[in-house]
Each structure stands twice: as C-alpha cells, then as structure tokens.
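This report concerns only the one structure given below.
Of the protein chains in this complex, all but one are displayed in their positions.
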Amino acid sequence: MSPELVAALAKTGLWVFALLQVAPVMLWLERRAPAFMQDRLGPNRVGPLGLLQGIADAVKFIFKEDVIPAGADKALYLLAPALALVPALTTFLVLPFGPTVEIAGHRTALVVVDSDAGILLFLALASLGVYSLVLAGWSSNNKWSLIGSIRATAQMISYELALTTAVVCALVPAASMNLSAVVDYQRAHVWQFLTQPIGFFVFLVASFAETNRLPFDLPEAESELVAGYHTEYGSMRFAMFFMGEYMSMTTLSALGVTLYFGGWSLPFVDFSQFSGLVQALLGFGVIMAKVAFCLFFFIWVRWTFPRFRYDQLMRLGWKVLLPLALLQFVVTAALTVGGVL
Amino acid sequence: MEAAVFAVFAATALGSAIAVVAHRNPVYSTMSLVLTLLSTAVLFVLLGSPFLAALQVLLYTGAILVLFLFVIMLLNVGRERRLPGPVPAQTWVAGIGAVVLFGATARLLLEAQGGRTTAPLSEEFVATRSLAELLFSTYLLPFEVIALLLLVAVVAATWVARRPSADEEKTP
Partner (left out) sequence: MSVPVSWYLILAVALFSVGVFGALTRRSGIAIFLSIELMLNAGNLALVAYSRQLGDHAGQMVVFFALAVAAAEAAVGLALFIAIFRARRTIDVNRINLMRW
C-alpha cells in the first residue's frame, strides 16, 4: 500500500462519510424547517425534536413492498436509480478541502484528484446524471413518467449550459481549471461572489434547476405529473433517487462554495499555524459549514417561491440566464486582461 | 497497474462495442455505446490527456447520446425485427470484410511502428496549459471555423426538424 494510495483512500473516505450523512439530516431538516416557517411544529414524535425521523423513514423504505410495474423494461428500470447516485458519488473527487500539507511525513494536496482539468471532470461527471432521468421515465411504461422525464432532461441539459458558462467565468481570473488555484486566488484577493455577482446569480439559479428543486421542480411535482419520472418507483429505489438528489445538491453547493465563497479558507485566518491533520479537518469543516448553509438556503427557497411553468422555465434558461452568463464572461475577461482582477 | 487498468477498460470497450452492434433494442444499443465511450475516456486518461477524457464524457456521453435517446423516445423506435429466412449474404460479406479490414490495418500499423519506443509521460505533456496555448495560437482559425460550423448545424437541425407548416402538409 503506497502512501499515495492510503492518502487517496482516506480523503475519499472522508468525503463519502460526509455525503452519506447528508440524506438523513436533510430528511429531518426538510420537514422541521418549513414547519417552523409555516408556524407549525413538524415531526416531533420520533426521538427528541423528531431527530430520529430519518431512521424511521429508512426503516419504512426497507420494509415497503417492492413493485415492478408490468411491461416495464426490467434492466433499465433497475439501472436508473443506481445511475442517479453516480454523479454525486464521483464529483467530489476534484474539490479541494485544504492546502498542500504534510501528514505523517508525506506531502499531499488535500484533494483526491489534483488535476489540471479538474472543473471539466466535475462537469463531465455531473452531466451523467441525465441518464437516470431519461431511463427512469422510458422504462416505467407510463405516460406521466415519460412526459416528466422528457421535461426533466430538457431542463437539465438547458441549465447545464448556463451553469458551465458561469463556472468558466469564475475560472478566468485564476487562469486555471484546477480548483485549488481558484481557492488560492480567492485567498490572495477577495471572494469571487463580490467580483462576479451576475455569474454567481446565474450559478445559483442554474444549480436549483440542475437538482430539480423548487422553483424548478416541475418534473417531480406532486400536483403536476403525479411524481414525474419516479412515479413508478417505490421503497428503496425511490430512496435512491431521493439520496441522489440530496447528494448532488451537496456537491453542487460545494462547487459553488469553492468558486464563489473561498472554499476551505476563511478571510483572516491563517491555517498554516496548525499541524497537517488539523488543517485537513479544519478545512473540511469550513467547507461543510458553508455547504450546510447552502443546503438550508435550498430548503428556504423551496418553501418560499411558487413553481415555474415549463415554458417559463425553458425561456428563463435559454433567453435570460445564458445571455447573462455570457455578459459576465465578457466583463470578467475584459477586467482580467485590463489587470483589475 | 497500468496494464491491469488498460486490460479491464479495453475489454469493456470492445465488449460493449459488440453489444452496440448486436442488440436489437435501440435504447440498449445506445446505453452500450455510452459504456464504450466511458471506457475510451478512461483510456484517454491513461494516454495522458485528461482534458480530452473530460470533454468526451461531457460532450459525447453527456449531450450527443442524450440527443440520440431523445430521438429514439420521440419516434418510439421499436425493436429491429430479424428478417425471416437464412442470414442474408450481406451479413457474411460484411463480417468477412470487417475481419479482413481489422487484420490488414492492424498489420499495417504494427509494421509502421517498427519497434519505436515511447517516452514516459511528462508533467508538461499532461497539463492543459500546453493544449490551451496551441489552441489559441496555431489552431485559432480552425477554432473559429468550428464555432461557425456549430452555428450552421444548429440552424440546419432546427429547420430540418421543424413541424411542417399548413401548406407544406398538403403536398404528398
């Protein structure tokens, strides 16, 4: 076991551990927070403050009857929920959670894959999430699923463009596709949500659309198409879609935090005074705290805004967000070449 | 280690390529092609080009094949029905032709190799910066032309696939 392999496994384990905690916590928060916003209590029977609600839900999912609809394409039907987890469980590999440190005598960068094309790898793996939507709707042998899946897929690939353009804008001042370089730029200068407000706004709206969250959750809204592309899925398979959605919210928030909010760094704190291991845990903790606020923001927005109609949604993605992102790109490029940024 | 990774992903690529050609269900063929392209992307990384690997996954599997699936779903393309009767002569000719093509081309390429050795990968070769510098200096004109090509393709595709207007519907 070479030290590089051990380091990679440790970093991956840390990220996977954090990602797996998200679903139960979000399950609880998703029910309690809106309850308080709506002046009611929410689940408070299971455990103190209803904190064990997540476990109760998991037990329910495991014991529910597993029904596969007649006429469904079995192989694709079973493949789709698994594919929903792929983007979330692979995109964290390029996110940095600390500087280059020395732990137990070995120098290692605190990112699992320190690649020069890091952001492209993130976007590439995130784009694979479309397949679970397409296959779920197609294989269910159900009109509503098919319509929901086509809408969800079209929404996802449309907003991917605006998201990618906004992300490219955030990379221009740092002059590198390596996310560690972007964080270093923000440590040397200022957090990028201040220098690129339009790009940040586009990224924010596009990430809501990418994860099918309100106000863009038409494909899976209960009042619209039963439950859209996951109508025919029950018990654990539905739970896998659920978990995939929460985990991709987490990794997309982590990307947003890294690009616009300084990633693992805090403004006036110098991490190099601590030992290597402490720096790693501290950096990871900072990222997770910022991501936690983002997730709360996701829930907050969900229970505040009404839903977009499908044509409004497509118009917004193509005719508003994409031009705004391109405008931000031109402005950022001009400022960078002019030496301001 | 590198040989093991190559063996696994080369076998996957070849196996799913045969599945693309063999499956009668178009959705299964497309998903097999997805697997082939993903395996090829891993081989690109082994060959020192993570940028192209990411682009292949992002563009080819993430966009082009989704378009394929969309069209298959839109047209409700069914399973391809096998022709009754014996296997047509065309299949035999195609099979022998493909094998001959493989043999001849492989032999040609191996002879052209002639015992050349490959230098180990350098940090500078893998870096995206060198590709970027090339793209915006030597290959700037093709880059701009490609942008124009994509624009033309988008306009052409939108026009060809439009719903026919009322007076067009009347012509047979």
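For clarity, chains are labelled A and B in written order, and residue numbers in each chain start from 1.
One rule holds for everything that comes next: a residue touches a chain if its C-beta (ideal position, glycine included) is under 8 Å from a C-beta of that chain, and two chains touch if they have at least 3 such contacts.
These numbers were taken from a predicted model, which means no experiment stands behind them.
K.L.:
Name every shown chain in contact with the chain that has been left out of the document.
P.N.:
The undisplayed chain, in the complete complex, is in contact with B.
K.L.:
Which parts of chain B are in contact with the chain that was left out?
P.N.:
2-3, 6, 10, 13-14, 17-18, 20-21, 26, 29-30, 33, 36-37, 40, 43-44, 46-49, 51-52, 55-56, 59-60, 63-64, 67-68, 71-72, 74-75, 77, 80, 83, 90-91, 93-95, 97-99, 101-102, 105-106, 109-110, 113, 116, 118-121, 125, 130-131, 134-135, 139, 142, 146, 149-150, 152-154, 156-158, 160-161, 164
In this text, only the chains that are shown with their structure count from here on.
K.L.:
Hey, which residues of chain B end up touching chain A in the complex?
P.N.:
These residues of chain B touch chain A: 27-28, 31, 34, 50-51, 53-55, 57-58, 61-63, 66, 69-70, 73, 126-129.
K.L.:
Spell out the residues on chain A that touch chain B in their complex, using ranges where they run on.
P.N.:
Against chain B, the touching part of chain A is residues 73, 75-76, 79, 115-117, 120-121, 123-125, 127-128, 130-131, 134-135, 138, 146, 150, 153, 157, 160, 177.
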